[in-house]
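Heads up, one of the protein chains got dropped from this complex, but the rest are sitting where they should.
Now for chain A:
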Amino acid sequence: MSLDAKKVARIARLARIGLSDDEVQTYQKDMEGIIDWVEQLNEVDITDVPPMVGTGLATARLRDDVVTDGERRDDVLSNAPEREGPFFTVPKVVE
């Protein structure tokens, strides 16, 4: 399956990773090689095989609906790259 430059640029956009045109070329080559290699899975007969979504060793648990953690606003904000008072800040989103 071919992965052209336009497609790679679109994937990068979906992944929110800024790439230069040169980088798009480099990744396109690498990714094409890897995708070609994984295509071998098409040989496997997967008729009626359920997907494995986890090892299934742990069972889902319920717990009481009570607060177990919290009141740690300053901890939560302690690694913010930029903040104003008790808020994370980002560039203006709504004009």
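Rule of thumb we're sticking to: contacts are C-beta pairs under 8 Å (C-beta built on N, C-alpha and C of every residue); 3 or more make two chains touch, one makes a residue touch a chain; residues count from 1.
Keep this in mind: contacts and distances are computed from a predicted model.
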Among "Iron-regulated protein A", "Sterol-binding protein", "Deoxyribose-phosphate aldolase" or "Glutamyl-tRNA(Gln) amidotransferase subunit A", the omitted chain is listed in UniProt as "Glutamyl-tRNA(Gln) amidotransferase subunit A"
Quickly run down the residues of chain A that touch the omitted chain. 3, 8, 11-12, 14-19, 27, 30-31, 33-35, 37-38, 40-42, 44, 46, 49-55, 57-58, 60-61, 63, 72, 75-76, 78-82, 88, 90-91, 93
